[in-house]
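Of the protein chains in this complex, one is absent; all others appear in place.
Moving on, here comes chain A:
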Amino acid sequence: MIGAVNSVEAVITSIQGLSGSPEDLSALHDLLRGAQDSLRAEPGVNFSTLDQLDASKHSLGYLYFLEVLTCGPVSKEKAAYEIPIIARFINSCDAGQIRLASYKFVSLCKILKDHVIALGDPLRGVGPLLNAVQKLQVSSKRLTALHPDVLQLCLQAKSYKSGFSILSDDIVEIDQPRDFFLYSYYGGMICIGLKRFQKALELLYNVVTAPMHQVNAIALEAYKKYILVSLIHNGQFTNTLPKCASTAAQRSFKNYTGPYIELGNCYNDGKIGELEALVVARNAEFEEDKNLGLVKQAVSSLYKRNILRLTQKYLTLSLQDIANMVQLGSAKEAEMHVLQMIQDGQIHALINQKDGMVRFLEDPEQYKSSEMIEIMDSVIQRTIGLSKNLLAMDESLSCDPLYLGKVGRERQRYDFGDDFDTVPQKFSM
């Protein structure tokens, strides 16, 4: 027992002495890796041991101890006790030190996530995990294993604005495909919650068209939502997947998404009565997928689409005429739809309350205001940035031995004559 306590004390002393320079930290990390099994088995290690350490100065060592103390089966009592301790550590730890043991930091954050879920209080984990992402991320372009966890908690807590804060950067570096699938799918749902449908489409599109050798369940669910959001935002449905989607997706998605494809085709026909009948007939399937709310938004959008078509043909119409033409129940319903469309910027119109007449106006936007110039400049800058990233990735891929080996194998199938050099032998794999 005395020997074991001495061992723990020795580790504590090492942490206190070797948390300064990068060289010391490297030596400390080797020591901690070697000692972690014995620390895990040591009964003398408890939360009061942490009192000898400073979370911000001794973050690496603190992390090792905290992970040992918090691992194991989850219970509500354990969760209630450990959540504030883990959250305080995340908020005060040194980013440089925890990145040395990023896998362990991720593990600790996932324990926090499990704890808040066990307590039924996902919102409690949002702030600390958002902080954790900032500390873990080496670059804003790199996806971490914590991004999906943050978004999951935000969705469960219905804290969509918090989730959106980590969706604005363009992610181009990914370690694990599953993390990317979840990030894009959950991110799409966050944007749907905020009615940022264009951004939702971009994120859902990324997972629908991601490379996959077998049908991926996350991509399937994303495709269902992609169809519905396309109807809501674009007012139309395309039966075929984008050309860049994988063979697995092209061949198999339609087998799993029958009701949604049927809905999309019916929507394209523009007949409200048939669309509503289809929704009733397939209600159980949409409800099981938790997509009934989005389906209802899609039905509502068909009314709006039909009203939009009226604005292209008429300058003025009565609310009753609008209701009759798009098969709404009353002039009052038509007024609600028109008001919502004006508010969303989908149409420009004036409603005369006295005689119930709607006058459709031209879009007043001249695209020459300072705000519009700022928007255009921002989009151009983003495009330039993405283009530079793409060129850098292409250059890097062109030098990748694995890629060159495969290209070399395929090039042998074709006879290009003397116009092309063959790939050097050392890259043939």
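Going forward, a contact is a pair of C-beta atoms (placed from the backbone, for glycine too) under 8 Å apart; a residue touches a chain by one contact, two chains touch by 3 or more; residues count from 1.
By definition in this document, contacts and distances are computed from a predicted model.
As stated in its UniProt record, the chain not included in the shown complex is "Small acidic protein 1", which appears among "Nuclear prelamin A recognition factor-like protein", "AP-3 complex subunit delta-1", "Small acidic protein 1" or "Hemoglobin subunit beta". Touch with the chain omitted from the figure is made, among A:Gln97, A:Asn216 or A:Thr257, by A:Asn216. Checked against the hidden chain, the listed residues A:Gln312, A:Gln353 or A:Ser370 yield one contact partner: A:Gln312. Among A:Ser230, A:Thr257 or A:Gln346, only A:Ser230 touches the chain left out of the display.
Although one chain is not displayed, its contacts with chain A can still be listed: residues 152, 155-156, 158, 178, 181-182, 189, 192-193, 198, 201-202, 205, 209, 211-218, 220-221, 230, 233-234, 236, 238, 242-244, 247-248, 251-252, 255, 270-271, 287, 290-294, 296-297, 300, 306, 309-310, 312-318, 321, 324-327, 336, 340, 357, 403, 406-407, 410.
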